[in-house]
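Excluded from the complex is one protein chain; the other protein chains are retained at their positions.
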Amino acid sequence: MKITQREVGNAVILDLNGKLTGGPDAETFREVFKSLIDRGKKNIVVNLEKVSWINSTGLGILISGYTSVRRGGGDLVIMHASDRIESILYVTKLNLLFKSYESEESALTAFDEK
Amino acid sequence: MKITQREVGNAVILDLNGKLTGGPDAETFREVFKSLIDRGKKNIVVNLEKVSWINSTGLGILISGYTSVRRGGGDLVIMHASDRIESILYVTKLNLLFKSYESEESALTAFDEK
Amino acid sequence: MKSEESESPQDDVSVATMKDRRQQMELTFPSDFKYLGAVDAAIQDLAREFAFSQSSINDLSAALIEACSNAIEHGNKFSKRKRVRVVLGFNGGSLSACVFDQGAGFDYNKLLGRSLPPEPISERGRGLMIMQAFTDELNFKYVAKKGLCVELVKVDKDSTTKAEGGEAG
Partner (left out) sequence: MKSEESESPQDDVSVATMKDRRQQMELTFPSDFKYLGAVDAAIQDLAREFAFSQSSINDLSAALIEACSNAIEHGNKFSKRKRVRVVLGFNGGSLSACVFDQGAGFDYNKLLGRSLPPEPISERGRGLMIMQAFTDELNFKYVAKKGLCVELVKVDKDSTTKAEGGEAG
């Protein structure tokens, strides 16, 4: 799992690349989120376009990111989730937690007028 | 392996889909080539765009098609071969046998003014 | 030397759907998440080869990845000396996957009976939910001194009308 950060407008986009499976990835993620919060970044978009699949441990990583961002008064949304990932979010009811967008443009509207 | 036939100008394009591995594919191919020759089709383009890989038995299938087309006074060329397939053609020196094109347009020029 | 290291988890597959090895592929790998991608890639390709619909393939592979993740994490506790074994079997319109670990098992009846999903904010506890949601049959069997066997069965509604061993899509 590779994570690249981009700032776009008032948001930070995390471009993930690889598989989201927990293990070493969990630690990498935790550090990224810690640094985001330290730097006062509150609006986070997780770009799943290059994530071929996710398991439940990977879901846990996303949830932990979500929790820490929300605790700081921000929000975390996802974009470009594949059908595979969408259906996993659906059966785990995590679609109720993560707002999911099909384009970067629409994902960024999540943080309008905040 | 699925084979779809298209007539374009004076040529027939065979769109292959799947893996080219011999076994049952060899028989399918033989029938397709028999029918092409029976119908007087001499200019054949094999489109490898959707062929993820090939083994040496698959190469044999291509060669057998090539031989029967040439015997009837025609020619067989290939297009859209992936890097993987190109490098296999190269090490087996079959690049000397099969003219290989990167686009449909250029592949069709192989049969100009014949 | 026949040590734990050189032994594969449960060489006798005795679950119902697993009798005929002629349509079976087996994968064995160390207890490390980095092998999961290869398992996923293999089942995706194989199921397409057997003319399964993409949605059934995705369902089964999501469930299989959960079962393997649990085998690696809870069963074998990430011990690199322990291995996970996956047996993929095709049977007409259904695909079954058995996942064997070398761990101590767990009280699956209790967990399967659990009616509520974990609270949305919990970071764990969604594996069994995914396995149940995406399969038509889910069986657990613990073999003493060997480990746990989780069997996942997926019936492909779209493929039953297709010919046996159809072509790659």
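For reference, chains read A, B and C in written order, and residue numbers begin at 1 within each chain.
The criterion applied here is as follows: a residue touches a chain if its C-beta (ideal position, glycine included) is under 8 Å from a C-beta of that chain, and two chains touch if they have at least 3 such contacts.
Bear in mind the structure is a predicted one, so any value in this text is a computation, not a measurement.
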Option from C:Ala41, C:Ala104 or C:Ile121 whose C-beta touches the chain left out: C:Ala41
Could you pull out which residues of chain B are in touch with the chain that's been left out? 19, 21-23, 52-53, 55-57, 59-61, 63-64, 67, 83-84, 87-88, 91-94, 96-97
Residue ranges of chain C at the interface with the undisplayed chain: 5-6, 21-30, 34-35, 37-46, 48-50, 80-81, 83, 165, 168
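As a convention for this text, only the chains that are shown with their structure count from here on.
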Geometric centre distance via CA averages, chain C-chain B, whole Å: 40
Whole-Å gap separating chain A and chain B, where each centre is the average of the chain's CA atoms: 46
Could you please state the distance in Å, as a whole number, between where the Cα atoms of chain A are centred and where those of chain C are centred? 28
Multi-chain touching residues of chain C, meaning two or more other chains, are none
List, in ascending order, every residue of chain A touching at least 2 other chains. none
